[in-house]
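Excerpt of the complex: some chains, original placement.
Letters are used for the chains, namely A, B and C, taken in the order the chains are written, and counting of residues starts over at 1 for each.
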Amino acid sequence: AGVVLSACTSNDAAQEAPRNVSVGAGDNAEPGPEVTIGFSAPAADHGWMAAMTAYARSQAEAFEDVTFTATEGTNDSSQQIAQIETLINDGVDVLVILPHDGAQLTAVGQQAMDAGIPVVNVDRVFDSPLAYRCWIGGDNYRMGVNAGDYIAEQMREQGKDDPVIAEVAGIDSLPLTQERSQGFADALARHGFEVSHRVAAEFTVESGERQTSNLLQSASSLDALWNHDDDQGIGVLAAIENAGRDEFIMVGGAGSLDMMDRIESGESVVKATVLYSPSMCASAISLARLLGQAKGLGDMAEHEIPASITTYSAVVTSDNVAEYRDVGFAS
Amino acid sequence: MSRTDGPTGPRAAGQEEAGEVLLRMEGIVKVFPGVRALDGVDLEVRPGEVHCLLGQNGAGKSTLIKVLAGAHQPDEGVITWRGTEARLPSPVAALRLGVATMYQELDLVPDLSVADNIFLGHWRSRWGFTRARAAAAEATRLLTRLGHPEIRPHREVGGLSAAGQQLVSMARALAHDAGLIVMDEPTAALAADETENLFRVVEDLTASGVAVVYISHRMEELRRIGDRITVIKDGRTVARNLDAKTTPTSELVSLMTGRRVDAAFPKREENTTDASVEALRVEGLTRRGEFRNVDFTLRAGEVLGIAGLVGAGRSEILETVFGARKPDSGRVLVHGQPLRPGSVPAAVRAGIGLAPEERKSQALLLDLPVAHNVTLASLPEYSRLGFSQRAREIDDATEKLRELDLRPADPRRLIRTLSGGNQQKAVVARWLVHGCRILLLDEPTRGVDVGARSELYRLIRELAASGVAVVVVSSEVPEVLGLADRVLVLRDGDIVHEAPADELTEADVLDLVMEGSAA
Amino acid sequence: MTDKKPGSVLGAGSAEDRSPNETAGSPSSAGGTGGDGRSAPQPTAPAATKGGGLRLDVRLTGLFAVLVLLCVVGYLTRPDAFLTEGNLSTILRLAAAIGVVSVGMTFVITTAGIDLSVGSMVALASVWMTTVATQSYGVGVMVLCALLVGLGAGLVNGILIAYGRVVPFIATLAMMVAARGLAERISGRQTQVIRDTAFLDFFRGSFLGVPVLVWMFLLVFAAGWVLLNRTTFGRRTFAVGGNPEAARLAGINVKRHVALVYGLAGLCCGIAAIMVAARTTSGASTNGLYYELDAIAAVVIGGTLLTGGRGSLLGTLIGVLIFTVLSNIFTLNNLETDIQNIAKGVIIVVAVLLQYRTMNHPRTT
């Protein structure tokens, strides 16, 4: 049995590294001065966050002039602050920070900036622009809005005036979940709809399955369901299959390859997913490198890297899924 | 070891085949961190005899038998069983050899049933499945042999009285069909009739050739069933194979203690305080199912003894007076002031102290040093603004340890490492440093060796002479009669008699205690 | 004195139930002890072993009442949804994995141990059994892999605790961290979807109208019950937990038994991993999060003492169901997460207090 077991550890397919997002245009791709990038993010405790870290690492590896220093992912802000301080003490050239909680890490971001270390803030945003040189991230509110608009549109098309709409949120104590739910609710309200069943999972497959199983019992019939996170979505779909339900449409969130496959196949209840792609983290590393080398963005007229870049939460449907596969992540 | 082989003491009379030896232990040494518990012990046991081990508290008796049971590994020494050298790396090895042991500290699992405890580790089973019915039947057979067919094998052992638990231990020893049964203070929790019962079983066993190693602090028991005696002092054999029937007590005691001990009770000294002061008054105290309408008074400087059978409710009365149990009715007055019922702190503040019956579970903090155990009830006295005054604490504790001749008199030693008798002294010391005016002692000499016992007696009398009012509960009638000024006799929760101690004889008390229970 | 009062050994009349050491003997209950004017609170000793094994403990009645009460609340608030076949089967399926883990945990806690690593072992086993390599061998090897990984990790715990003398809390804490790390390493932190349809068909299927997962749960529970209450293995478990020194002196190989019990807990985690993988159609290093807390809570609420020596699998079962029904009711009534949490805390306390009040004696533990 030992032989069998040791044989099962290797898992090449699953460990396939994410593709690199375009490695800069023009002479930005040319090796420049050595840059040490310090990276800090929350615990990679679900697919999306793991993909963020993986994107960062593989993007950094693509540059021969970049030295990459990552810290232990943690969901304790104090711990993350200590780690960033350690990176500052250590004298990294640029910091890429995905704070567990933007507000809580603002001070340490500012501390780094004050120490002359440019900070690229990814995803969850700091409270003060003084704490970062550049922010790149998605728009959580708009993600909710886009999901809401898409669902409302579908309902109208199906001629449903009083649809039963459910929501499977992510970790409820995170501000970003609030923003998404708010955007979703606001968009639905503009169409005169509302969320009638809501549960919160924890971004994990298992919690997605558990919460959705209960939710489906609560709602004997549904018209639409929005799930915030495609990683927990695997569990959400498993629960839907377990319950043998297919009377509704489902919209995902973030944009995993797995969901894209299902959207493409057309056989699943998943009809769309609103993007919140972890590829932004690869871009963040590129930006950090350029900052470290005091370069601008090749295609832009400005000499400097912009102060903020918001990625767009595109709605991926069977019509356009092919275009978005490259930013899909393996959940 | 420099010792030579062979018994050196006088041969026991009436032993057939004096040359045949079942077990021989020679030069056994066992060292614990900081203690040389056994320092060259020899023991020789013959088939069919009752071989008694005698020694002071902490002499090493229990340690020796744990070596014999395979529970401790000796650092040096040789064990020979039926003429061949034996190694006992584990308890199983000893059991296989034919040595079954009833340990001093009950070795039962309280949450398991009687039958499960009797066959602990050797459950009757088929393919791993327990055979409850067969086990129950066999358990009942063993318990019947011990005279107690009424103990149901399915009962949880934790729910049995101490005596009941002792019987289960005994049944377990019998279950092993051993060639040698070791009994470490087996009569401790037994009533008189139970003790007799045990002796009968021992006689049965020895008649069939089984040997018994018997440990007890009570001389009369050794006389009654013992054949030969080995005396241990400070981890060494100081005398072996003495005749149990004929060797004079004074000789045994001086072998044990290394000095002469006056076994008699100390004289009642003239009370120096005003004997008319009423220290304690108990009126109509009742706890349903335990005791009814208990009335008595106690004057300063008086020692009141309470006699009664096991289970008569004596401990409950003391605990209720002390506030550890709440009475259903009745009240307690200290120096004329009514005491808040059911509050130990109130009782302690009023100057009452209780040395409870179950030393380890009710009195000791095993992992703390002796000094901290001694001052436990006096924390406020040994503190200023909440901070402990440690130097004073150590000094006072040391003084009391000296007074009580507690050995070793080191206040920093963890109390866990003291022998039982010495632990008992520490409990008494707790209330001495507290300076209580009323001292309640529940079985104060349980497990205490002869020497320490007479010291405790002396101490109790001295306390009384200095004006402390003392209540002594004891299962040993001579102790009650010898110590107390006045005696209460309790039966089934009722006070059936009260009289000055010198007007009572042992026989009187026994009759009073037994009356009615003979039916 | 040839004439003996019958029963005198048990103490005159009411001498039953005397165990003065009770209080000192169960130290983790320090909080609940003392000062109430009664000495030595007594557990429901006499009732406990009625029938010699199936402990029809009064405590379970109280606990059962709490469960029934919850179900009544569930029915009253959602008469249309709560008692439907679909909902009941959902509750049972959700209870299954944590239930199986709790069976193992009951054994561990009965030996006075604790296992913080159950959740991580579930994660590790679920990840290992769903690697592409393992999946390529088909359903049989997948199942075997999960069981062996669970058993192996559990035995490592057991050996560290029994032979390495590391306290259970620390040893299993280390395993908790390390096994999760290993699961992340193996999976590259990615959710591994199960492609083997034979696996999915079997474990997600039903038999006689009851989901296979529920059958598995019932089977493991029944086997656990027999093992704990009807075999020498179970007797040893109680003995080792109730008085390890007495067990040793009676010739029980305490160390080996402790190691085996942790191995058993690991095996249960392996089974639970299969169940979680079937439910979620995947293996992930985030599986089994917080299982340790849920399982310990269910076991403790079920009346097993953290101090060892007493364990009731029936109580554990009810404990698991209480927690599962609770979150089902919350969802059915569309409660917000924060309110859910506050309510959950209050209900746990009320349940336990209620449980005490439904019986005469003051404390469970």
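Everything below uses one rule, namely that contacts are C-beta pairs under 8 Å (C-beta built on N, C-alpha and C of every residue); 3 or more make two chains touch, one makes a residue touch a chain.
Keep in mind that what you see is a predicted model, and the values were worked out from it rather than measured.
One representative per chain kind is drawn in place, while the complete complex holds these chains as A x1, B x1, C x2.
The definition used in the following text is that only the chains that are shown with their structure count from here on.
Contacts between chains trace an open chain of neighbours here, each touching only the next in line. The most central chain, judged by C-alpha centres against the centre of all protein C-alpha atoms, is C. In whole angstrom, the spacing between the mean C-alpha positions of chain A and chain B is 72.
Chain geometry summary: the mean Cα position of chain B and that of chain C are 41 Å apart. Annotation for chain B: no residues touch two or more other chains. Residue ranges on chain A touching chain C, taken from their complex, read 1, 4-5, 7-15, 44-47, 50, 53-54, 172-173, 196-200, 202-211, 213-218, 220, 231, 234-235, 237-239, 241-243, 258, 330-331.
Note for the complex: chain C touches chain B at residues 1, 3-25, 35, 37-39, 45-46, 48-50, 52-53, 230-236, 238-239, 242-243, 245-252, 309-310.
Those residues of chain C lying in contact with chain A across their complex are 78, 80-81, 84, 86-87, 90, 93-94, 128-129, 131-134, 137, 141, 144-145, 148-149, 184, 186-193, 204, 276, 279-282, 284, 286-289, 327-328, 331-334, 337-338.
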